[in-house]
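Of the protein chains in this complex, one is absent; all others appear in place.
Chain naming follows the written order as A and B, and within any one chain the residues start at number 1.
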Amino acid sequence: MNYGPLIFLAAFFALAGSWSGFVLTPQLQIGRLQQTNTIGNPTAAYPVARPGLAQQGLDVYRANGCAYCHSQQVGQTGTVLEIALTDAGTNHPPIIAALLKLAAAPADGPTVLTALPQLEAARTNGGSAMLLDGLPKAFLRSSSREGANAAIKALYAAGAKAQLWIVPVGPDLARGWGSRRTVAEDFLFEAPVMPGSQRVGPDLANMGTRQPNVNLHLLHLYAPQLQMKGSTMPPYRFLFERRKIGLEPSPEALVLPAEVAPPAGYEVVPKPPARALAAYLASLRADAPLFNAPLTVPASATPATSTNAATTAASAK
Amino acid sequence: MNPNHPKSPFIIHNSSFNLPPSVAPDVIDASCRLPLVVLFLSAAVWLLTASAFGLIASIKFHAPGFLADSAWLTYGRVRPAAVNAMLYGFCLQAGLGVALWMLARLGRTTLAAPWMVIVGALCWNLGVAAGVVGILGGGSTGFENLEMPAYAAALVFLGYLMMAFWGVLTFHQRRERQLYVSQWFLFAALFWFPWIYSTANLVLQGFGARGMAQAVIAWWYSDNLLVVWLALVGLAAIFYFVPKLLNRELHSRYLALMAFWMLILFASWGGIPASAPVPAWMPTLSVVTTVLGVITVIAVFVNVFRTTGGKCLMRMSNPSLKFIGAGLASFVVVGFASAVTALPAVNQVTQFTWFTIGKGLLNFYGFFAMVIFGAIYYIVPQLMGQEFPFPKLVRAHFFTAALGVLLFAVPLAVGGIAQGLKLQHAVIFADIAKGTLPFLRASTVGDLMMALGHVMFLVNLGGLVFQFYRGRALSAWAEATAEIKTAEARP
Partner (left out) sequence: MSSQPARERTGLAYVIGILGSLLIVAALVWAMQRYTQQPPLGQDRVVVRKKALADLRATEVGELASYGWLDQPKGVVRLPIADAMQLALRDWQNPAAARSNLIARVEKATAAPPAAPAKPSAFE
């Protein structure tokens, strides 16, 4: 009996199955993604293509295999709802009382972020000015929409204006690696896309927001152990040129501390690939609030129409 | 269940006087000799190259400044160079050699056009060399396991086509029409690689895809190469050599075929990490199919266990069986580890850690390379008609390889889990990174042990080949000189 063609067909259809699943369908689904709007700013397209120098930096990132140690994807374990006071008016005691009442609510109600003694103190000696300073500020955390809405109503009745904030949470975010999880949209313009599979070094998804200073990136590339003692990151000195100072020092020369500084009369100047890589690192940010990864950006919170803004932001979830 | 299959090739192989084979094994071996020597020797050289690069990468965790001033030897280039040399230089190349030999032996026919296979092998090696140099020179594509730049990939693909073409033809010209299970695995493997390789390279390096679609396709490719292709060839060798060397019947042909079907139907859907920033159905599907992969592992294990009659292969005196036994053990461990770490709750811990790397290397070195070592230690003396010049080195190789894999994989796995557990809390990252260092440094010892084993392997293989061709040259020389003497004597 000749099974040859049978094996061929078996292999072909088995592979064709997974091929249509993980080659054709991504091409149809992810391949058709377009730029999208960010929450709260319907005219802003997200993401946008990188500027030229940063785009060249992607090439340096690829060539030197940075992705073998750094991932560019942040995870989140969930989302919590925080209730922020945006306007406390002038009559503070009722607000403090309302907060205290909410704090005493049953277990499934919202939890108060500010320590209770602080609230108690504010109530007894009227030191509410300090407590209610620096608004908008989140005071309550709730796990359910209903609880949050009830709390907002209670605060509104007490004369304050409150907003609902959507806050993604998770260990990666707590470590300051980002403000929301990474989604497919963040990578729209990447070619090649390098999400990374290893965290030998920290995640870089939001490197640009964490460290926008290009010069510090250059310094870190030249001598990683300077800013992070005991770091295993290899120095990338081949991206820099150590040369004799000419008529006058180059304005681009690195300002190095004594332990890694070149001998007198010499300077360390980044070569074009180093500048490109630093520009790329500074351009990394995936923190725009999207409809499939919502978060509230407090800076853009408008104090006036608190409840409206809250419902828009929340309904996006 | 068909233990007494009337046409099982092993009955005939092992008692060839019952039914004369269509082509005698020594004629088959003679036809395979040169192409296989080329494939195995270059594979051994690549294996050692990979070890050297791997060691350089590993030493960088002891001293980050080690060789850091050279762009060509920076960690991000040396590591992919090591993986590519190992994968394309050793695994695929030696796997193809073993596959061609098994196809010829099981089909009881000579290898079709051995010279073309040699040309293909040379083209393949040229491609891998160009690829590794390209990666070191900064030409990597940026996709894991597919780093070789387009020009090298084209050469590699061409070389593969040449070899696989004659492999398929050998299969087609077989004199024994009844197929043994290994042939199913091998025949599928011959096609599997060009299919996935052409897809991945055309899409990722040719036409281009948008955003994360590239990553999904790259993950799909990696999974199909590392899980499906390696398992197809490795399991074919296990199912062939275990019964053959034990002189027993394979326990169940149907269980083996079930493993085949499970492998090609389900394992080809794995590979998308549970946390990947892609539409959720993709990782979900991967998780389900990876967990189902346990069935394949159990089917294989039960089959071999019953075939051996419950004896431990690693305790056999035959070194080939020792290697294959270690390979099977690693296969089982990797299979279960993959299934467990695919579960989202566990994956949350093991993702982005050294555990994944350790598991991947256990698959390379523990499963595939071990099985292939076992096969090569059996095949090459058959081809040459001589024993290895240093038989003790074969045993020493087994111990260093097994110990090396253990010392390599266990620290990475333990360190990876520790790292993953710390990543679950908002611990300062620098502390987490520092916590992994002792484990990484311990794994360097495993690296060294394995490199030592690879040297032994190369010495033995090269020694045998040298001994054989030296013998040939000497006898040819003797013949030539003898002829002159008789010619002189005649008049």
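For this structure, a couple of remarks:
Convention: a contact is a pair of C-beta atoms (placed from the backbone, for glycine too) under 8 Å apart; a residue touches a chain by one contact, two chains touch by 3 or more.
All figures in this text were calculated on a predicted structure; none of them were measured in a lab.
Across A:39, A:63, A:102 or A:188, the single residue that touches the chain missing here is A:188. Checked against the full complex, the one of B:210, B:422 or B:454 touching the unshown chain is B:210. Interface note: of B:161, B:302, B:346 or B:410, the residue touching the hidden chain in the full complex is B:161. The chain not shown here is touched by just one of A:24, A:80, A:216 or A:260, and that residue is A:24.
Not every partner is drawn; the one left out touches chain A at residues 8, 12, 15-16, 19, 23-24, 27-28, 31-32, 34-35, 49, 188-189.
Taking the complete complex into account, residues 161, 164-165, 168-169, 172, 191, 194-196, 198-199, 202-203, 207, 210 of chain B touch the chain not shown.
Definition applied: only the chains that are shown with their structure count from here on.
Once the centre of each chain is set as its mean CA position, chain A and chain B turn out to be 41 Å apart.
Chain contact summary for the complex, chain A toward chain B: residues 1-4, 7-8, 10-12, 14-15, 17-19, 21-23, 26-27, 29-33, 62-69, 71, 73, 75, 171-172, 174-175, 181-202, 224-225, 228, 230-239. Residues 60-61, 64-66, 68-71, 74-77, 79-80, 138-144, 171-172, 177-179, 183-184, 187-188, 191-192, 195-196, 199, 203-204, 208-217, 219-220, 224, 261, 264-265, 268-269, 271-273, 275-279, 282, 285, 348, 352-354, 356-357, 419, 423-430, 433-434, 436-437 of chain B are the ones that touch chain A when the two sit in their complex.
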